[in-house]
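Excluded from the complex is one protein chain; the other protein chains are retained at their positions.
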């Protein structure tokens, strides 16, 4: 076994040292009922690297990689170009095979990286403090709601209808057990989100109002009024962002008065990976809320010789110290994804991020204009960043998406898949465009979409 | 420019420090005639990583990767499975971006690795000492001849007819300028190499006789008699090996009396890479010849505190000290390929190497037996390791190879390509089999070969 | 900003080395290199990418929300970036460097084939919402891995989406709560041993339960009688770690499980220590209702300095129906289907909901499946046996000089537990740990579990050679002797690490959690 260094002689010598005559002697405490004689049946035996590689490549070969096709999917996961050096960095054994930095004297690499990461995230979000990462955007969203209930001692959260439905699902799932009350709504198919209906739902029992920016339909609008409305009622504004690149062009949530800003960091450094591992970002605008934050925090300090160094700090918030009184039960977070994110962000810098955002927006505008020209297609958004919603005549968007896939094009996300059973959204298609998208691919999408829309309806095999 | 850290402000400040008003002031010594005004014309301007990656992937896409097809090519380059951890090791920045270990105190990593490499190569070849690598097998072959002439003070080398033709070419090319005389011959298409004719060519002026083992036709035979014949005439025996894996099953050249053993190390750790970079191996059986060896040597010593350490040694043989009197003009060698080789060899170990060799031989025997059953195909070799020669009826082998390629099979190397214009070899096909070859692929080759041989001859497009 | 840097950081910093001698002007010590923060060497104008200049005139449809203020980010070119992170990495300890016996964390070797497979575009470059027909291979990976986990645990169902162990715990407790609620009463209490990992009580509390401690016996196991005595209709579940955090197998697990079931409660098993029994014992045979598996422990997906992890949860018949969405089903025609809200009606009608966006840690799934295929049923059994053998070898090689509270409780499982009894000169577990750092080791887990004074939890895993463990034992004995002898010097350790002991109190007193440009 290529991964197991003990030789049979080693095993004999070591068993002897343990006063055991066979390995079974070390498992005596396992009750009879639970002992297995040989290796578990119905499972294959060990295999060579060559054989395993063949098997895995065969499975990988059954997937249509984004790089191999015109690609317009978004809805909370975006495909950006990741510089080659990012993988060089996260592949360094000292980062890859380290644990949570519990021994800071030999974990300064991870700790300084996290300190830089926290600073980048805080600045991107327009906040004072960011933590060292959570699992992903959706769980970060729930942690924000939970934190808001702790801060305000209220237990009602108002979710905007245009919050990513998976995120809303996660919040509702958690809340049903904590007894928190979650007020949700369906997204209204309007060119601009209707903030008045949202603010009107805020009352004296409201701990927080949760708004996505840009929202699930790709719409962007100024949230200052929501912040004011929330603050007026003593509630917090939680802003959710699923596309960090957008904040290289758009005003930050912090600037608009958000109290807690959470989001998905996958777009930078991490990649698509079929949905995980991703990167939960979590920041607060006001430092006074720091002690209510979930997750790890890295802080600056000095060592016995007065040299600057970094440590995990404020651990009294955490489960390993506070146990049932912890601000969250999270332990392992998304360390390596944070490293990928911060490395990519360092390569971009202020200049690169703004250029990247501009290029994304330029191509998205191009795509929106072009698709609008397709008969049967109308653009919903007034404003957007790199993702927008188009309404399709005729067949439901979910079938159109399948038709396009059959033509080797991943043309977008049908809102019908995200909102099963919601009539109003059946014909809405969410189209995302990044720097990875070529103008040719936009043209291809437009023409193929036209072809699909005009071909007479026919039943498609179930997805 | 993502690779150029200087900012414009930096440049201004630095030019000032140099008392230069513009960068041109620093190029004043370039004569007018040779000054270019702007960037060189007819070349593209700088491009983003994304754009360059697209371009290169397009080029890569125009090649048929071995992993994607039944593959039977050898003739001096063999496709073995390379464990994933080999790439992890050679990608370590401290190895990848280091230079030749001129400052041993901060190059112990490279130096100890080389010491281990030299030991592995020496033992594999059955020799006392191996050097720290040369460019590749063919140049190592010439260095061996040159060394033999220095040792024996004779200038005639006898090359076996079944030495790889590229190797023979390289030796002849070099010799035509050094005034050394190279006696060559064509390979005789016989089940076994005729050693008598070879030994009969050795005389009192012969510095060395050069034999390949296994030879270009995949044949193996005991070279002890050649060693004796050579030694009897005061000549050295140089044995060339192009498949190190073979020595996990076959007696070593050293055991058979070879004085200098050279070879190609590509088969372990390095991969195919369309022919380069490869790894030249060079070893001598008798330590007394060490001071006549070409290339770098790593040796053990101690530091000022008595700790064991390693350094480059016996440099007085080398160009940077000896200049025109050096044993070779080589400077940069194949360091990183040596690291890949030694890492792979460490993963194999004595046990793994022997298993690997056995598996190669098992599959090769299988293939030989199967191909012999194909009408119009006859096996030449009596003995072989993982490569053998088959004679094909009808069309020349070169056309058969193309026909097979058109069917998506890389069926072997036609000796006609290696020996243009040699009638006798026109119908010989060299077939290599490794652990990477599946029994299905062998079956495919057999059946497709049968199909090709039986289909009536038709003109093929020139290769 | 084009100043050499934004902070006035000076590239040189006179610093003496550990022994106060041999000053270098850079603060570097040969290959032990200092590295400033990116904000001290980067510029707002510098970038490591080549993208088109921003065209201010270009049409904008941002709804007038252009970001005008500087964001406050800095960039580095690629050469500076690679060097910055490489230098930082060299201030880190990882499994690749040496022995990393961090108890309860299973720091085993991370096979490089797994990394290679996870990077295949067919896995790394596919979108979670891509049409299912275009990602059949990915769904098959999830399906195959799920089958492995069910077979290895002897449980009928598994939820793949939890993102780490603690998330898995939540998933399990939520399923239990859902089942109890469906039965009419969620109940109030979850029983947790004192020795439990912090995530257990934190999870139970997060799920709205009151946490009560289960006492332990002197031999380091759950006090079955005390537990039985407490069992009542208000008890929703017990959360027990098995093998437990004292490194012992809970002999009476089955008895406990039966008792809990008798009062209508459920048994949650913390599977963080599954590595000790994988391939040898199926938790399903012990009466477990729900158990999370840390793929980043037992199945070797890399820890990455704190994550990502992956914490699938296996379920018993009783809880199966309440498992969260999504999950993968194989159709009659052999195609794979992702069951989401959209298709929920098809099954898991009573699902308690969704743990996360999308479908879980795919990148970890590919690695874990590669690991399982490489080891096979026989290899995994060997994994458990070698892990347990290594731990017992360490226990028996140190018990003569180091207090081993449960050494007489029979063989340990995959970790050996010690305490700091008899240390001289006011030295503590922390001092011993720092002494090990100088010797070239990552210390074991310290001060956990809480039930042992100055606890030291040593988990060697199966991927260490005997030579490696022998050297560790020699070093550990050496430092232990210094600790017993009250060697003052140990108080100052580590001496050779990139940093001496760091002031954690100062860090917490006035937290500096983000970089700020020093005032001019």
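General observations
For reference, chains read A, B and C in written order, and residue numbers begin at 1 within each chain.
One rule holds for everything that comes next: contacts are C-beta pairs under 8 Å (C-beta built on N, C-alpha and C of every residue); 3 or more make two chains touch, one makes a residue touch a chain.
Predicted, not measured: the structure shown is a model, and the values here were computed from it.
For the omitted chain, the shown partners it touches in the full complex are A, B, C. Touch with the chain that is not drawn comes from one residue among C:41, C:196, C:369 or C:417, which is C:41. Considering the full assembly, B:122 is the residue among B:122, B:281 or B:452 that touches the omitted chain. The residue touching the chain not shown here, chosen from B:151, B:170, B:281 or B:442, is B:170. In the complete assembly, the contact with the undisplayed chain comes from B:20, out of B:20, B:188 or B:391.
Interface note for the absent chain: among B:147, B:281 or B:298, the touching residue is B:298.
Counting over the whole complex, chain A has residues 1-5, 7-10, 46-49, 83-85, 87-88, 93, 105-106 touching the chain that is not drawn. Counting over the whole complex, chain C has residues 4-5, 11-12, 17-19, 21-22, 24-26, 28-34, 41, 50, 77-80, 82-83, 86-87, 90-91, 93, 95-98, 108-109, 111-112, 374, 437-440, 463-468, 470-471, 474-475, 478, 489, 494-498 touching the chain that is not drawn.
Simple rule for what comes next: only the chains that are shown with their structure count from here on.
Among the remaining chains, the Cα-based centre furthest from that of chain C is the centre of B. The largest tally of C-beta contacts between two chains is found for A-C.
In chain A, 2, 49, 53, 83, 88, 91-93, 347, 435 are the positions where the chain touches two or more neighbouring chains simultaneously. Shown for chain C are the residues in touch with two or more other chains, namely 43, 45-49, 51, 76, 78, 82, 86, 111, 113, 115-116.
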